[in-house]
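What you see is part of a larger complex, with each chain still in position.
All chains are identified by letter, namely A, B and C, in their written order; residue positions are counted from 1 within each chain.
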Amino acid sequence: MTLRLHEVHKSYGGVEVLHGVTLDGAPGEVLAIVGANGAGKSTLIKILSGAVPMSSGALTWDGVELAVTSPHDAHAHGIRTVHQELSLVPELTVTENLLMGNFPRRFGLIDWPAAHRRAGQLLQEAGFGVIDPRTPAGRLTVARQQMVEIAKALVSEPRVLVLDEPSAVLAGADLDALFALIRRLQSRGVLVVYVSHRLAEVLELATRIVVVKDGRVVATTTPDATDEGSLIRLMAGRTLDRIYPERRPAPGGPLLTVAGLGRTGEFDGVSFTLRAGEIVGLFGLVGSGRTELAACVFGAARPTAGAAFRSPGEAIRAGVAMVTEDRAGSGLVLGMTVRDNIGLTTWRSTARGPLIDRRRQRTDAAAMIRDLAIAPQGCATMPVVHLSGGNQQKVVLAKWLLTGPRVLILDEPTRGVDMATRVDIYRMIDGLARDGLAVLLISSDLTEVLGATDRVLVMRQGRLTGELPSEGTTEEQVLERAIAA
Amino acid sequence: SEEKAGKKDSYTIGVANFLLSGPYFSGMDAAIAAQAKTKGNVKIVSTDAGGDAAKLAANVEDLLSKNVDAIIISGGPLESAPAALNAIKAAKKPVVLVDRKFATGEYTSWIGPDNEAIGKQDGEFLAAKVKGKVAIIKGGPADNSIGLARTNGLKSVLSTKSDITLVEAPDFGNWGSDGGLTVMEGLLAKHPDLVAVFCENDAMCLGAQRAIASAGKTNQIVLAGVDGQAEALKAILDGTNYVVTGLNSPNVIGKLALDRTVDVLGGAKVEKDTVVPSPQITKDNASQYL
Amino acid sequence: MTTLAVRVRGRDVTVEAAFTLLIAALIVVAATTSESFLTTTNLTNLLKQMVTTGLLAFGMLVVILTGGIDLSVGSVVAFSGIVTAGLVADLPIPLAMLVGVASGIAFGAVNGVLVARFELAPFVVTLAALTTIRGLAFVYSEVPIAPTDPGFLTLGSAMVGPIPLITLIMLAVFGIGGAFLARTPPGRSIIAIGGNAETVRLAGIDVRRHIVLAYTISGLCAGLAGIILTSRVGIAQPSVGVAFELDAIAACVIGGASLSGGRGSAKGAFGGVLVLVLINNLLNLYGVQSFWQQVLKGLIIIAVILVQRTRRPRSDSVKGRA
């Protein structure tokens, strides 16, 4: 019994992005797909789920061809997918998002009490019982929305569960819940297809690992037969001697001081100072208030206690830049070209008279595309929505780096970014700090927070609960302060 | 009490305008109000249906809610407005129609012009003056029977003349000067050899006159309109190529209508239908209407 | 708008409090400042006057929920009315009326197919439909048609107790339609499509079919409004219904619907209809001069949505969306 994708080709507007991919998976397997940003992982998954049609190739189950031309067909064959981009309907409740198309009915009408019960049960079974099914989905944090997305795939006992970077926005207990869920499904004979950039996780979960590069399968291996280093080499085509650059903290004068900042219901009495040349991590569990804190510091939201910038414009003029966590919602104008997105922060400051300096915009964008290795080739004039997730993240980064900031706030900057590029980003942050910038790195990735920073601020339920040097601090020490006593 | 229907010392009269946003209709509304002022004991409540038959019915209902003593319907939408008339009848109030007469339905009295006669009048004037192609600019839409009556009047005269050919503009001028202008421009492109233009009202003719002037054909084409709008009278008086119109004065009709309504309320026996004559206005007599 | 989530027997009952208050305030003002307002005649008038806008507003709401718009409703009203009036001569009245409604359904379906299947912009599709259908109404009959059969007027004038029959029909549409939107899978799908069509597609639901359904419902409501209007006025006119779509859309938006889809409710749209009808009625009862009526009507609408808005928690972001 195997599911098989055979010689799958896919072109977008004449450009081929998958060049004949063949892979198969059996019930009870966890098949991991890894690859650099833009390698074609999500495209493959969209084909498997019926979201986009393949240009040529076949999908078979036990040698019998499955006609999957729509998500509906995929569902009918028991293939359920959690896509990379969050796409809940924000106005609707969790229940409705979960049961869309599968409502319990009485006399033809939706039985709402039964629906809420069923939704609660689904969440409970998935290990996400903390979520109230009656909440509008838009009110949930990104992490909880992701959990809802995952629970949604379990509505009708899938045979194949496809997860495209489900862990990118999860951390701590939520991540554990996800792993436990995957193992349970695996033991029930479900085929799990798992895409992730977190290689440690892949090595822990997978029964087999498929490495995709530039739209081709370049290797198939098992966790026993490989390690992170070899995987990165296969994906990136280069060796990475170390992931995090060597840091020798030498903080200069204070660049940004936050004192007694608070916003009712979100965080309270937060004070810290960022100094020139240092990288400060901000760790906390999901919902601890880090994003709101950053928004207030940057002037994007109004604090109710303490003073901060009054508008993003003021912050930018003062040399502060902020990469937000929600790239589709507040980081990018998806329909605009990569070049215009990169130019958004600078077209005014670099204008010549009333006109935008187009030559400068072009060269600046080109430089950023080169420095951050934003793929694919010639993407400067492509709408940013056509880029892979990781590359979109890099575009956001590029936009802010161009403002020449002295203080850089990064909210989950490596979410969805492949290992090789992450290493580039860490190097770049390191380089910026060496040039005298102060960096605040907000992250839910504990390894990253300890590896890439000089000291770590820990936040719990809207309050700073600790400050630790990164050197010599263990993950347990950080978690201890992040988790409520 | 001694106060029987129609024997009060002061009255409120409701005016249900079908469409106020034209100079003719707003003039009518103003004339009725002005005449009411002269009476001293008549109050006017006026409504505008904005050209919507259903809204007219609603407005009539609102007026009846206010318990007006009588209703004047100005520029009725149709050949008939059964529901509105029924409501008025049910409320036992008199209703006086101005401008448009209803083909069916019960009303107390009607005062208005004979639109076909005005068209005929223009036709006879043109027949005596020109030979060749004569264009017709209609106001629209196709169910507007006032315009239709005017055009039919004109056609009834001119279609019998062998030395005149009629061309009808394919699109409507919507009763405004801007529409008249655009329609005329189109006509000129297709029929450069026109000798005269008839418009269903003066506003359109004023626009058409501009188009003719722009095309440098002022000496070739004369214009004939309907209504007696001030600007048209002036153009006629000035001896331009605007040569004739037929008076359809809202002032005269409005004044008569108010008087008629008050008479009805006073219990007088009145004439049912009153045609207000529409004298032909040319350069010779235009000054007396300005 | 502030929404108080009240839970009744485990169900969410969302009370749009500020809006209800607003309408109540309008009514109180009306009742205390105009003697005529609370008379039976006037209240009956109000009930009748809300029917056309009400029917169109419900259909419009369904389309707006998908993120679309239907500009053609006024023309459909005219077409359905004139065809029905024309057929009364040859067909039994109920059958003639059925044909009128069916024509509305057909036009709606065509709009829906063009929008869903051919992915054309709803605004342009229905604007073109507005023009074409209006033209067809004139092609059918250039002149108004007054059916002589007095039975034809029954629908428009019948009373059920103190309530006009046509008002009951409209209320039924809102009742059934509201339940459709709130409690049936297709209704929920239509709302979800407006929130995020791609999500709905990925959930295995046929988005296109639901969009067609939405436009068809709008056509059905417009067709129904057409025959009711004709029966009420007693005569069908091919030129009736110009700009009806604007009031219908305004009612939905005043009632909290978002023109980008996914947000809006039958209750809200009904409230919007009430607001519009009350404003017109009041201005008439006060005897405000017609041009000043227009000036005031616009200002009052702005005031109404401003009041709603101040009750809504301020968002930090600015959208500037329709």
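One rule holds in what follows: a contact is a pair of C-beta atoms (placed from the backbone, for glycine too) under 8 Å apart; a residue touches a chain by one contact, two chains touch by 3 or more.
Note that the coordinates shown come from a computational prediction; the quantities given were computed from them, not determined experimentally.
Participant: Quick one: what's the chain stoichiometry for the entire complex?
Facilitator: A x1, B x1, C x2
Just so it is clear, only the chains that are shown with their structure count from here on.
Participant: Touching both chain A and chain C: give me those chains, sorted by label.
Facilitator: Joint contacts: the list comes back empty.
Participant: Give the identifier of the chain nearest to the protein's overall CA centre, each chain being represented by its own CA mean.
Facilitator: The most central chain, going by mean C-alpha position, is C.
Participant: Quick one: point me to the chain whose Cα centre is farthest from that of chain A.
Facilitator: Chain B.
Participant: Distance-wise, how many Å sit between the C-alpha centres of chain A and chain C, to the nearest whole number?
Facilitator: Result: the chain centres lie 43 Å from each other.
Participant: Could you grab the centroid distance between chain A and chain B? Build each centroid from C-alpha atoms only and quote it in angstrom.
Facilitator: Computed value for the inter-centroid distance: 71 Å.
Participant: So the centre of each chain is just the mean of its C-alpha atoms; given that, what is the distance between chain B and chain C in Å?
Facilitator: Once rounded, the distance between the two centres reads 34 Å.
Participant: Note which residues of chain A are touching chain C in the complex, please.
Facilitator: Where chain A meets chain C, its residues are 49, 51, 70-72, 74-76, 81, 83, 87-92, 96-97, 100-101, 103, 105, 108-110, 112-113, 116, 134, 152, 300-302.
Participant: Mind pulling up the chain C residues that touch chain A in the complex?
Facilitator: Residue list for chain C touching chain A: 10-12, 179, 183-185, 188-189, 191-192, 195-196, 198-206, 262-263, 316.
Participant: Which chain C residues qualify as touching chain B in the complex?
Facilitator: Those in contact with chain B are residues 36, 39, 41-42, 45, 48-49, 52, 138, 141-144, 146, 153, 156-157, 229, 232-235, 237-243, 280-281, 284-285, 287, 289-291, 293.
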